[in-house]
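The full complex has more chains than appear here; those shown keep their coordinates.
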Amino acid sequence: MALKTAEQYLDSIRARSLRVFYRGERMASVVDHPVAWPAANCLAEVYRAALAPDSAALLAPEVGGERVNASNLLWRTRDDLIDRVRWERLIGRATGRGALRSPGLDAINALAVVTQRCDRERGTSYHERLLAFVARAQREDLALSGAMTDVRGDRSRRPAAQADPDLFLRVVARERGGVVLRGAKAHQTSAVHCHEHLVLPMTCGPDERDWAIACAVPSDAPGITHVYARQPSDSRRAEGRPLDTGLPDFGGCESLMMFDDVWVPDERVFLCGEAEYTQELVRLFGSFHRFCYGGCKVGIADVVIGAASLIARANGVRERSAVESKLTEMMHLNETMYACALAAALEGRMTAAGTCIPDIALANVTKLNVTRFPFEIARLAADLAGGAMLTLPSQADLEHPEIGPAVRKYMAGAAATDSGERMALFRLLEFLTHGAGAVYFLHESLHGAGAPEAMRNLLRRELPLDAHEAAARRLMARTQPAG
Amino acid sequence: MALKTAEQYLDSIRARSLRVFYRGERMASVVDHPVAWPAANCLAEVYRAALAPDSAALLAPEVGGERVNASNLLWRTRDDLIDRVRWERLIGRATGRGALRSPGLDAINALAVVTQRCDRERGTSYHERLLAFVARAQREDLALSGAMTDVRGDRSRRPAAQADPDLFLRVVARERGGVVLRGAKAHQTSAVHCHEHLVLPMTCGPDERDWAIACAVPSDAPGITHVYARQPSDSRRAEGRPLDTGLPDFGGCESLMMFDDVWVPDERVFLCGEAEYTQELVRLFGSFHRFCYGGCKVGIADVVIGAASLIARANGVRERSAVESKLTEMMHLNETMYACALAAALEGRMTAAGTCIPDIALANVTKLNVTRFPFEIARLAADLAGGAMLTLPSQADLEHPEIGPAVRKYMAGAAATDSGERMALFRLLEFLTHGAGAVYFLHESLHGAGAPEAMRNLLRRELPLDAHEAAARRLMARTQPAG
């Protein structure tokens, strides 16, 4: 049976004993630690949705007669791509965070294209290995991470030019039918909650073969250590008062994943030394992931917009024209992002590997808008929320025997609004725009899958101006060159 | 045979003797007058493209075994809608102006939905009449206009409340098996170059039955008079020096079309007095037309971007990072508009009339972006062009025996750029952003198919916030209401 239940998934992660540090201490369980639980539960939601009647059609497509989670699907048609945009939005909206198995999804699809090409051109057999890995991942419903971003030290220097060669993850030895990895991957989304890491290289020069390594590593492989990132207001999770957290059930997490001489057997290696394929791998993985932001960030924005609208109701001003105008603007910006992702899917194309991939230019257009619009949506939400969003008393104050009644009295809004509910709305919006959720709605929108300059550089290459120039030339007046 | 050649089309218009005034004088021929010719030729391009091998597939779909011009098609599937976005861009790019039969296309598709519903609900037989009209238009390859916008006088008042009831076009009499119309339609795109006008009402209240009139009127019906609008730099067309016009071959035109008691027989009437259907007709016609701007304005922007890029080359600075950055931004904005239109097509849906229509919300999202981005694209183009775009000598100066050589000497750019060509590029960009072309790239982008507030109002209705609010409610912390 292919699909895991959420509980089976959570138990499978509990069963792994990863080495994860948070605030200087070993985390006993990445599932049950109060700070990590919402992120674990958010990943679990992707399992839950695949089995839920109203989302299974999107989240659990049939592959060869079996349902597999859409997060582990090699895309076959444009419809798979279009569906992806839809389910990313659905999960983003359901969690306020997003579908946490997506980096792995982009990794297998990027590798599918590149390994097929490498095999064809170089006689390697990476593609077959990858297909076998994907088949197992589908069968066992594994959560995969996509581990590309190196820590990079001096950003102006290539891997081989760094003061410390480990600042890009690399092969330090080849032994026992495998390779040994050293280095670190930064900002690893949900890596502590995954079964397997798909390690991908960044762009390497021809002389940087040791850094050109792609492979799959089990998350409990010896030698891996995570440093679990702090997030704004993270410790509120541990205080035991859900109101103050804003969004108690879901969240995300990143870690700095360090590889201290991790051994990987050859059958899990998908690229090793073929440096000339790394640029294409980066281009595809980055673009695929950028594309999905037009679904998942749109889903988060749905929640932001909804919360702002509810606060306006609670404040008694929902019908004012200035309020309506701002809500409309937020919707407009949000649907624009969504439209871009849909169009990238619609303009998708088949590859030589037999997979279907989104339009690269439109994928980057999508993400470039995502680096901008959520910030304006958040600003407008804060505008609608008013000052109280960031000057709010705590749940303990609200429930305090002595001052609680006064807090409740003075936090009142328009009729029929409970003060506690009004406070919960403020905290939800605070979470999404200034708390741990802002890591995803704002900062990841900016930097996830690459910074804005990466999109611009790629658009420059993907959208050649020749045709535009020819169009202008055809229309301009003919003049006689000087005789 | 269905498809006319461009020459057949032009001759058919020449054969009509319309009453058109321009600058206080009767225009002898709306085809051969130097000011009107580029607009006539632009409409002819839509005929040309339907027969051209490389565009026929898009522009001349097969309907019932016959090729018909896509401008007269009742959309059958999403693919028809997707194709429409593509051919609108193609024509926009080929002409710097756009596909001038599009308002008629939107009119027949809006009428198709509304007449079917009216017939069903009210027992009328408008739909059949419309289908017969469309069949003839397809068969004879007629150019149709869509005549909706009334002059409206005091914009804060409904039709019946105007000081002069004719400020919205209305039925002033019912006689001889038909109706008599009086009033005027403003900003009529290419109306002088069409065979038939599809007259459509604006939104009417229940007591405004006389204004609720939709029908088809031959362009040479007695009683119609056009006042041909002036455009920036229009008279350069008559000076005989193409360089100064910027874009000599194509253009557009609008007219104020006045109906002085024009009689229309019943079989050409598609709505008459059913005021309650006018709002839906406005909603559909407006939204269909807004949708197409994500194709045609994108095509014009292609030319603007291409011209700006060529000028940067002519100035020797094409490779500067600030230049590349601006060109990339222009491309990004442009592709965003295109993506929105594609998504509106992709999200299209079938109607009870058996036609397929674009998603109304996304159609309006598309247009709301079109009310903004072309202005920024034009600003960036002007930035790249430099001051000379608006301080340029004339063609007569360039060719002047005495000063011509000096003008040529000092208008020189980077090596291999002819001074005359460089001037032609400036003039092309001037045309598109400050000349007659700006009517279309900027002003029509703002107001065509409705002003920005129309989109905002419609989005407010089409995108209800309930689902967003529910999503927020599901995620916020649960609190105990006060006991």
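Labels A and B are assigned to the chains in the order they are written; within every chain, residues are numbered from 1.
Methods note: a residue touches a chain if its C-beta (ideal position, glycine included) is under 8 Å from a C-beta of that chain, and two chains touch if they have at least 3 such contacts.
What you are looking at is a predicted structure, and each value in this text was computed from that prediction instead of being measured.
Every protein chain here is a copy of the same sequence, 2 of them drawn, and the whole complex in this file adds up to 4 copies.
One rule holds for everything that comes next: only the chains that are shown with their structure count from here on.
Averaging C-alpha coordinates per chain places the centre of chain A 40 Å away from that of chain B.
Residues 82, 93-96, 242-243, 245-250, 302-303, 305-307, 309-310, 324-325, 327-328, 331-332, 335-336, 338-340, 342-344, 346-347, 361-362, 365-366, 368-369, 395, 398-399, 408, 418-421, 423-425, 427-428, 456, 459-460, 463, 465, 467-482 of chain A touch chain B in their complex.
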